[in-house]
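The other protein chains are all here in position, but one chain of the complex has been omitted.
Moving on to chain A:
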Amino acid sequence: SHTVHASLDPLPMQGPELGVQADDIEAPEIEQEPKQEVLENKDVVVQRVHVDGLGRTKEDLLTYEIAEVFRAKNLIDVMRKSHEARQKLLRLGIFRKVEVVIDTSRGTDALPNGLDVTFEVTELRRMTGSYNTMVGNNEGSMVLGLKLPNVLGRAEKLTFQFSYGTKETSYGLSFFKPQPGHFERNISLNVYKVTGQFPWSSLRETDRGVSAELSFPVWKTNQTLKWEGVWRELGCLARTASFAVREESGHSLKSSLSHAMVIDTRNSSILPRKGGLLKIHQELAGYTGGDASFLKEDFEIQLNKTLFWDSVLSASLWGGLLLPIGDKPTSIADRFYLGGPTSIRGFSMYSMGPQSEGDYLGGEAYWAGGLHLYTPLPFRPGRGGFGDLFRTHFFLNAGNLCNLNYGEGPQAHLKKLAECIRWSYGLGIVLRLGNIARLELNYCIPMGVQSGDRICDGVQFGAGIRFL
């Protein structure tokens, strides 16, 4: 789809739904024998650590996760390391419940200060079905899922998803395999078909693709390498589509290699209070076959800082460049789009920049920036409960989208991106939906509107997972 959002993968496949959220750390649940001795400051030796309740899970997978517990030297340490091991076991996404039992050692070789740590686990069922409603960038969809967790015993996951939405229908099959002992290093194979309708361009797109993705951490960053092969079919959404869009109709094959690097130090991805995000993504198409041939770069930066009185200042910057390689022009399906409640507020969805007869064709270069001040609701109604999900925000958005003129140098392009800047300001209310999405209701005043842009001044509603 038009890639101001990421790829065509139906849902993020890496990692389980049970994740550790930094801002809700639970107290460890530890059962202890009723008759116990006070061992806080006494040295202990962990003699046995084992896992009870395994069915199809292979033991060797878990030894990595629980190995640390052996190194504990006193009871506090044992409790802490057991808690960490429990979180590690949970994040594998193969257990429904993990409980820790610490007991004194029994048996013939038991030491007087020996401890036995047992993780009592309940595995997830072999197959689970799910039904969710999902909020993408200003669209809603119904997602039916079928998941086979831990299908081969080492935390592999097979997922089938079917999603029916206001703009897209898609289905996909995905196989996820983490490296035993290093869950953050994982590989994911996907097969999918996605259909999308884009009324702002009068375009219909059907993508059928396969992809292989390798993810691994390097120091503080998370790196992803991906190969993707997509059969793209473009068509006019209506008979009244502009001829420029009609000319893009037909089939093409894109085979691309891409790399992404993410550094995320924020405490939350929705309404963070501190930390920053840096995401750099590049895609090279055409060197592994296919018809499409281009180099695409885009980045996203976000910085957050808590100010006085519980308010947060947030600044973000996005940008991207699409360079065709060879003589074929770029495809409407690869270009960038700008505008809407999730990017430059006050403008209609993706209705900015190069257009023909009212259909927006996207651009090969763009930048967009946002400055926000989030404050709690005035008078703090429902404090400590429901009211905490809301924030008021004051925002300033700016950006530009244009095409490249081959033959002119980079100076000319930079100049072009700096002319005719669209911008907007306003205020509104933000509602946080779990840790996945947010809703916004804003009053926007668009400025710097160029002829051909479609605006949405006044009240604008937005829902999504990625906002400028």
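Simple rule for what comes next: a residue touches a chain if its C-beta (ideal position, glycine included) is under 8 Å from a C-beta of that chain, and two chains touch if they have at least 3 such contacts; residues count from 1.
The rule we apply is simple: contacts and distances are computed from a predicted model.
This figure omits one chain of the complex; the name its UniProt record holds, of "SERTA domain-containing protein", "hydroxymethylglutaryl-CoA lyase", "Gap junction protein" or "Metaxin-2", is "Metaxin-2". Residue A:253 is the one among A:134, A:253 or A:373 that touches the chain missing from this view. Interface note for the absent chain: among A:64, A:160, A:216 or A:231, the touching residue is A:231. Of the candidate positions A:55, A:129, A:217 or A:289, contact with the hidden chain is made by A:289. Touching residues on chain A toward the chain that is not drawn are 231, 234-236, 239, 243, 246-247, 249-253, 289-291, 357.
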